[in-house]
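The structure under discussion appears below in the form of structure tokens.
The complex is shown incomplete by one protein chain, all other protein chains being positioned as in the whole.
The first chain written gets the first letter, and so on, giving A and B; residue counts start at 1 in each chain.
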Amino acid sequence: MRIDSTHRAWLVASAVILGVSAVLYAIYRVPASAGSMGGTAMGLAFGILGFAFMIFAGLLGARKKVPVWRVGRAQMWMRGHLWLGLLSLPLILFHAGFHSGGPLTAVLMWLLVIVVVSGLFGAILQHYLPTVMTREAPLETIYEEMEHVNAQLRQEAAELVEGAGARTAEDEEGVTIAVEEQAAPLQRFFAEELRPYLENSAARRGPLADASLAERSFAQLKRLLPPELHDTVDDLEDICEEHRQLARQARLHRWLHGWLLVHIPLSLALLLLGAVHAAIALRY
Amino acid sequence: MNAAPGLIELTIDGQKVSVPAGTTVFDAARMNGIRIPTLCHQQNENPVGVCRVCVVDVGARVFTASCIRPAEPGMVVTTNSERVESARRTLVELLMSDHPSPCARQQHSGDCELETLAKDAGITQSRYPRRTPRASDDSSPAIAVAHDACILCDRCIRGCNDIRGNFVLSRMGKGAAADIAFDGNLPMGESTCVSCGECMVSCPTGALTNKFVVGTALGREHEGAPATVEELLALPVFQNVSGTFLELNRNAVVKRHYRRGEIVCREGDFGSTAFYILEGTVSVSISTPIAHVKTAGGERGFFSKLGSFLVGRDGDEREEEVDRRTIPIDAPVDLDYSHPVAELGPGDLFGEMTCMNFYPRSATVRAESDCTMLEMLRNVLDSMLKNKTFRARMDATYRQRALEDHLRRVPLFATLDQAFIDQLRERVELIRYAPGQAICRQGDPADSFYLVRLGFVKVSERHAGGELVLAYLSRGDYFGEIGLLGGGARTATCTALDHAEVVRIPGEEFRAMVERFPAVRSGLEAIARERQDANRQRVAMLGSVPLESFLAQGLMEAQSLLVLDLERCTRCDQCVRACADAHDGVTRLVREGLRFDKYLVATSCRQCRDPLCMVGCPVGSIRRRNSLEVIIEDWCIGCGLCAQNCPYGNINLHPFTVQADDPDAPGRKKAMVRKKATSCDLCTSQAEPSCVYACPHDAAHRVEPREFFAPLLGISAARKEAE
Partner (left out) sequence: MPRTRTTKKLAQRIDLNYFQKPRPFRRWRFWLSVTAPVAAMVWLGWHGLRGDPRVYSAGQLSRAHAVFANKCSACHVMRAGLFTEKTSDSACLACHDGAIHHASQTFTPSCGSCHADHRGAIRLAEVSEESCTQCHANLETRDGPAHYFTHIRSFNGDHPEFAVLRSGQPERGTIKVNHYLHLQPNLTGPNGRVQLVCADCHRPAADAQPWRFGSGIASAAIAPAASNESAGRPPSFTQASPAAYMAPATYAQTCSGCHLLTFDKRFSEQVPHDTPQKIHTFVVAKFQAYIAAHPSELRELRNPGRDLPEKPVPADYRVLTPTQWVAEHTAQAEDLLWRKTCKQCHTLNFSPEAASAPNNPAPLPAIAPSNFTTRYMPDAKFDHSQHRLVSCESCHVATRTSQQTADILLPGIATCRACHNTGTQAAESRCFECHTYHDPGQRKFAPGQFALPDLLQSMTLNRTETPADGL
């Protein structure tokens, strides 16, 4: 989600919470030269508040599973997730007094840092990548259907090429052989370059993968072919361009969503271990 | 030789005949019982004389085509001389040389006119070589085109252009490459052909045949013998129908027998025939109306109720629709929503809309007892409906069985007492309109009230920017209330979209009775005010000139768009998931489409001003009244017309598992998969659309396009305020 003026209330509230916590922490920590403990009243308050924020942040996943339940707009949940999730890090640092404690708590601190940092990373990506995707892949489609669309493109290209061969053969019956020869560069180009490119969904190399090189290839192809086939070549170029954009979109999509594979599992582990820690610490 | 004034005398085959001036030789012969064979001449079409089979010897240098030659006084005509016969034989033989004998029609009903002539002339095999076979065209849903069998008689072209006025067919090419063409040589299915069937019924050979009569399941499973002309004429309904016509169209009427329990037709199937019941009773039903369609049978447990509570989902009822408790179908009765079964008996005609307008079957008809019925194609039905006796019967049936329901559906008339309704019943007029014919025009004085009995009526308004379609009305809808007040002018033009039939209540009849019911008057006035306000609003909204690409994508037509801000959208599919969750697991929006500026205009109902989707629904389940959203009611039979019509692909058919009557065991229900049309309904039962509600990045918006894109379109704020 982009952070814009609609977040103002959250920003202010978070700043206030952070400020008040910092002040309270300074008052409570600085005189306690022996090192503040999570188990003191103030430490417990920070810990509970921090964990509550973490739980709310984690509930976003659950909220997304029931998108139509009227339990608050998704945007409110998302803003809460961003700001409260971010706040949980300083609050837990206050809770721990900036110590990492024993093995379990050290692991927890690492998990928290990684989760918050990955979340920040994702948030930053979400500010830039959608715009990049929109700009660089105007022919984008739905990521999950990309194979299907690519298959359609391949088929369309194959049909175009076949049609080109057939059409020229039909128009001038007497000159079949010469006409086939005329379309031969197209067939060759298709077989050697275009089809392999279209079949490889992640191709990043090769002359067709780059827009300006592809333009040159197609222009060259046009020079080898009679004028009535130029439309076909234009269509093939469009198909090639679409495929290129889809490949670009796929890459950007993976970047835009890949960080979640770190953020989500680790956050679940964090919540689980956090609950274990809370139970053990309160008991002992 | 002086005949009576207006009559001329001539001699045909030695017989002296006297005919009105202007009669063609062919008609003169026919009137006097002399049969001249024809191929390209059809009685209801202007003769063109291209086949030359009807040539006769009038003593001129060459034979003359009797179908176009007017008789002259003192003419001596020989129709059966050796030379004439020999000429005809040669012609037929030449035609047969290219004919794929036996052609489809000959195979199926044995009445290919060319082959009949050939048989009569004793031609078994032509001496002439065959030319290159020509292609068939199977693209049309209703008519099979076999160019090979076409003899270029021009009947179809005349039928399409002169009779129907569709102007789809024409000739193309020259010489041996000449052919009939649809719309500049497009495949028939892709042309502007409306599948009226006129060409098909006109075609003498098997070049244009009805796909369903030729080789369909119905054709194979059920025996039906073409009814003989004598049989038909014996029926009271065919009184006064021209015998020649019936003879010409022998195979367009088939007598069918159904055993008890057999299904005559299924809802949603495409068809082209109407049925007239001679004996027996049938039940007419729609098997799948359920109050709220569920994909998985619907658990009613605690958690699903809790979920429903949280979702805040109400039924799909809208205030103005609660009184609509009947489902209009293509039969003399309408079905009650709560128990959608009705019975038809002898003398009832059903399937009229399917036959006339090629709409899908609106209901399932099953024989309740052993039945005999006539299945007929459009041309026969057409002529039957022109028959006064038949019409009178149809009208009486309508008045008796359906008119009252329709009247009561009009809120104005809901409070009227029975006596008044009975009185009104007799005073209404049933009027038929051809496609494109205006029923009333904007600006004309208003003097009648109309109910739609059959077909579709387009209500549109003309204004500076063009024509704005206000509504599409179908069976059971009404318009023209303002006319009942008298003295007003029509605010809109109402045009029949297809073969429509309306019930007209003349204003002066009504006014006299209105004094008895002041409540009706105030109701009328309220409606009139409402309409005028709405109209004013709508017209005012169209004052601006939008961007070209805006127009090109059809965004101008839209009243509400779902736009996704692509700079915020992370392509996470939450909107789609939310939509599916709120709508029985089927998403009503697809996150794909064309872009406008930085927005993706998602494929989701745009609430078009001109709702093309509504045209043609055979059961009237897709509708829109005062609120913007298009809803598809539960009794949708899944024919898919609306999906085809929507130019943006916003309506999709989706299979649902429903409990339906088991066709093999009546009375029991079985889980079946039915396709139903689904479309975005703006989530009116919620505070805001689910997709917008569920988008975590605030990227989805349901907007009124011209307001939302105002800065881009250059619409000034001052202008907008004026609206």
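Definition applied: contacts are C-beta pairs under 8 Å (C-beta built on N, C-alpha and C of every residue); 3 or more make two chains touch, one makes a residue touch a chain.
Being a predicted model, the structure only gives us computed values, none of them experimental.
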**Q.** Candidates B:R361, B:R504, B:R577 or B:R674 - the one touching the absent chain
**A.** B:R577
Q: Touching the absent chain in the whole complex: find that residue among A:G19, A:P226 or A:P265.
A: A:P265
Q. Taking the entire complex into account, which one of B:P360, B:G523 or B:G593 touches the absent chain?
A. B:G593
**Q.** Contact residue for the chain not shown (choose from B:R490, B:R504, B:H654 or B:H697)
**A.** B:H654
**Q.** In chain A, positions touching the absent partner
**A.** 31-35, 37-39, 99, 101-105, 141-142, 144-145, 148-149, 152, 156, 231, 234-235, 238-239, 257, 260-261, 264-266, 268-269, 272-273, 276-277, 280-284
Q | Residues belonging to chain B that touch the chain removed from view | A | 553-554, 573, 576-577, 580, 586-587, 590, 592-594, 601, 603, 646-650, 652, 654
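The working rule: only the chains that are shown with their structure count from here on.
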Q. At what distance in angstrom does the C-alpha mean of chain B lie from that of chain A?
A. 50
Q: Please name which positions on chain A make contact with chain B in the complex.
A: 1-2, 6, 60, 64, 66-71, 73-75, 77-78, 126, 129-131, 133-134, 138, 141-143, 253, 256-257
Q: Would you pull the chain B residues touching chain A in the complex into a rising list?
A: 307, 310-313, 566-572, 574, 577-578, 581-582, 590-592, 595, 598, 686-687, 690, 693-698
